[in-house]
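Left out: one protein chain. Kept in place: all the others.
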Amino acid sequence: MSNFSSLYAFGLGIGTRNAKGEWLEVYFPTPLLNPPDALIQQLAPLLGYTEGNHWITVEGAAKDALSRLNDETIQTLVRSPKPLIAVFLGQDLPPEGVPDSYLKLHLLSHRQIKPRGTDLTGIFRVLPNVAWTSDGPVDPEELPARQLAARIEGRTLKVHALDKFPPMLDYVVPSGVRIADGARVRLGAYLGSGTTVMQEGFINFNAGTEGPNMVEGRVSSSVWVGAGSDLGGGCSTMGILSGGNATPLSVGKSCLLGANAGLGIPLGDGCTIEAGLYLTAGTKVQVLDRTGETVKTVKARDLAGKPHLLFRRNSLTGTIECLPTQHAIELNADLHA
Amino acid sequence: MSNFSSLYAFGLGIGTRNAKGEWLEVYFPTPLLNPPDALIQQLAPLLGYTEGNHWITVEGAAKDALSRLNDETIQTLVRSPKPLIAVFLGQDLPPEGVPDSYLKLHLLSHRQIKPRGTDLTGIFRVLPNVAWTSDGPVDPEELPARQLAARIEGRTLKVHALDKFPPMLDYVVPSGVRIADGARVRLGAYLGSGTTVMQEGFINFNAGTEGPNMVEGRVSSSVWVGAGSDLGGGCSTMGILSGGNATPLSVGKSCLLGANAGLGIPLGDGCTIEAGLYLTAGTKVQVLDRTGETVKTVKARDLAGKPHLLFRRNSLTGTIECLPTQHAIELNADLHA
Partner (left out) sequence: MSNFSSLYAFGLGIGTRNAKGEWLEVYFPTPLLNPPDALIQQLAPLLGYTEGNHWITVEGAAKDALSRLNDETIQTLVRSPKPLIAVFLGQDLPPEGVPDSYLKLHLLSHRQIKPRGTDLTGIFRVLPNVAWTSDGPVDPEELPARQLAARIEGRTLKVHALDKFPPMLDYVVPSGVRIADGARVRLGAYLGSGTTVMQEGFINFNAGTEGPNMVEGRVSSSVWVGAGSDLGGGCSTMGILSGGNATPLSVGKSCLLGANAGLGIPLGDGCTIEAGLYLTAGTKVQVLDRTGETVKTVKARDLAGKPHLLFRRNSLTGTIECLPTQHAIELNADLHA
C-alpha cells in the first residue's frame, strides 16, 4: 500500500464544464492542506489515485463507493447533478489546470496557505476566461447564445463579470470579515479575521491581510498587509503583475496609508504615508531627524522595511520628507469588532 | 388614553430573522418621522404600545386587527409570509437593535432626516453582519450550508456583500437621482434630487448631498455636500469613522473637488480643489492675493468654511497655494435634468 503521508493537498469538489467538457470552475467546500493520511488511504483506491498531482472525475462505481462513506459533506456532494471531481496534489507544483488552480485558490481564502505560500506560476495561462452570470459560470463562447435565449424568454442574463477569477465570497466566506462589495475580492485572497473591505477596497488573489485591518484601498497581487494597518480610500499598492516591482510589497503592522496615497516599497511597522502621496521605490526622499534637520537624501527603496517612519510631501517646498514617528494608528474598535 | 403627540418616528415593516430568531434587516415601505397622532392613537392599542422606544413583532390577533384597517400598504404587508414588525420611537435615542437602526436609516434615505440629524451612536455595535445574497439576506453563520445546498442544486448563491449595511437602492429609491452602481450607496445615505452618483462615486450612511450634484468621488460618513457641487472621479472626503477628523466635513455649494483630489477641512461655497491635490487639515498653505502676492502662510484648517477659494499646488515650486476665485462651477444641465 502506498504511503501518502507527504500529500500536499486534497479536495473533493463539484464544478462546471463547458460544452467541450473542459472545466470552467470547481467549488471545494472543505479543501485540505496536508490531508490526514487515513483519509487519503481510504479514498485513493476508490478513486484510482496512486501518486503525483492528479485530478479524477468521479463517476459510476467510484461515485457509488464514495456515497457509502460515512461523511456528510461527501454524501451531499455525490447527490449533486453537477460533475464531481477529486484533486490530489502530491507536491506544490505550478498549477496545470482549472481543478488544481481552484484548489490552491480555495486554500488561500480558507486561510490554510498564506499569500506567496503556494506555487501559482503560470496560473493566468491555465485558467480560462469565464462569464460569471446570474445563471452561473458560462464559457464566453457559449454566452451570446445563452444571452439571446434568456432575452427571448423575457429575462436578462446578468453578466456580473468576464474574468479568470471569480469573487471569493461566491466560494469562501471567511469568519470575522466584512466585504462591502463582493466584486472586489477575488478568490485566492486571504483575509485575516477582523478585516473590513469597504466599497473602494480591493484584494487580489495571492494577496491579503493578517487582520484586523481596514481596507479602503487596493491590495495588489502578492501584497501582504500586517495586523492593525489601515489602507485609506483609493490608496494603491504596487503589484508585481503589471507596471510594478520585481519584489513583492508588504505593509507592516499598525501602518496607515492615507487616502489616495501609494506605496512602491515594503513598508516597516508603524509607518504612515500621508494622504495623497505616492511613494515609488525610486522616489528621492529627504530624511529628517527628530529636530527637523535634514540628515540625508536617499531613495525610498533604501527605507524599505524600516519601522516608525512618517512620509509626507512638504506643502511649502514640495520636498518628500521622511520623519521618525512614534504615533501608531489604532483601528476603530467598533468597526472591527 | 396616552398622548402620542411627541412621537419621534414610526415604521411598520417586514424583515428577515436568522435561525435563532434575531432580526437581520427590516424593510419599511413608508417610514414616518413625527407620525400623525391619529395614526398612532389607532395603532398603539392594537399593537400593545404604550410609551418609549419599542418594537413589536406583529402576529396572531394583532395581525388580524391590522388587516382590518383601511390602509392599502398595511393590508399588503400583513399578507406577506415574512415576519411583520412595528417600531415606535418615542424619542431620538441611540439605536438599540436592528429594527430601530433600520427605521432611522430609512428615514435618512427617504429624505425625512438630514445626515447627522438623528442619533446613530453605537450603530456599528447593534447591527449584525449580514450576507446580502441573490436569495436575500442570510446570517453569515448559516451561509456556508446555504451555499453548499445551492451548489448541490446546480445553482450559485451569489453573495453580493457581507456587510452591516445594505445598498440603499434595495430599500429606498429616491426620486430624481441616478446611481450607476447600486453597491456604492449604503442605506442611510441622503441623496437630494438631481444627484448623480457615477460608477466611481460612493456615499456612506449618514452622509449625503443637497442636490443637484455630480458625485464621482467618495462621500464619507457624516459628510454633507452642498447644492451644485461636483466631486470629481476618485476624490476623497475624510470621514470621522477611521483615519479622519473629529469634526465632520462638509462641502459648500458650487464647489469643485477635482479628480483624485482630497478634502480634510469643511469647504466654503464656490471653492475649488485642483485635480490630484489632497488638502488635509494640517497642510500648510500659502495664501495669495489677487495679484499673486503671498499674503500669509496658514494651516488649511484656518481656511475652513471660507468661500471662493482655489487650492492648487504650484507645479514649479511644489507649494500649495490658495487664491481668491470668483469662478463658480456649473453642472452639465443634461446630466442632471
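Residue numbering begins at 1 within each chain, and the chains themselves are lettered A and B in the order written.
Assume a residue touches a chain if its C-beta (ideal position, glycine included) is under 8 Å from a C-beta of that chain, and two chains touch if they have at least 3 such contacts.
Computed from a prediction, not measured in an experiment: that's the story for all the values here.
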| item | value |
| --- | --- |
| Sole residue of A:Pro36, A:Gly52, A:Gly122 or A:Gly305 that reaches the chain not shown, by the stated touch rule | A:Gly122 |
| Touching the absent chain when the full complex is considered, from B:Asn34, B:Thr76 or B:Gln91 | B:Thr76 |
| Contacting the left-out chain in the complete assembly, out of A:Val58, A:Leu191 or A:Ile320 | A:Ile320 |
| Chain A residues that touch the omitted chain in the full complex | 122, 124-125, 129, 131, 134, 140, 143-144, 147-148, 151-165, 183-184, 186, 202, 218, 220, 234, 236, 238, 241-243, 260, 262, 264, 276-278, 280, 283-286, 297, 313-314, 317-320 |
| For chain B, the residues touching the chain missing from this view | 14, 27, 29, 73, 76-77, 79-82, 134, 136-137, 160, 167, 169-170, 173, 175, 177-183, 199-200, 214, 230, 232-234, 256, 258-260, 274-277, 313-319, 329, 331-332, 334-335, 337 |
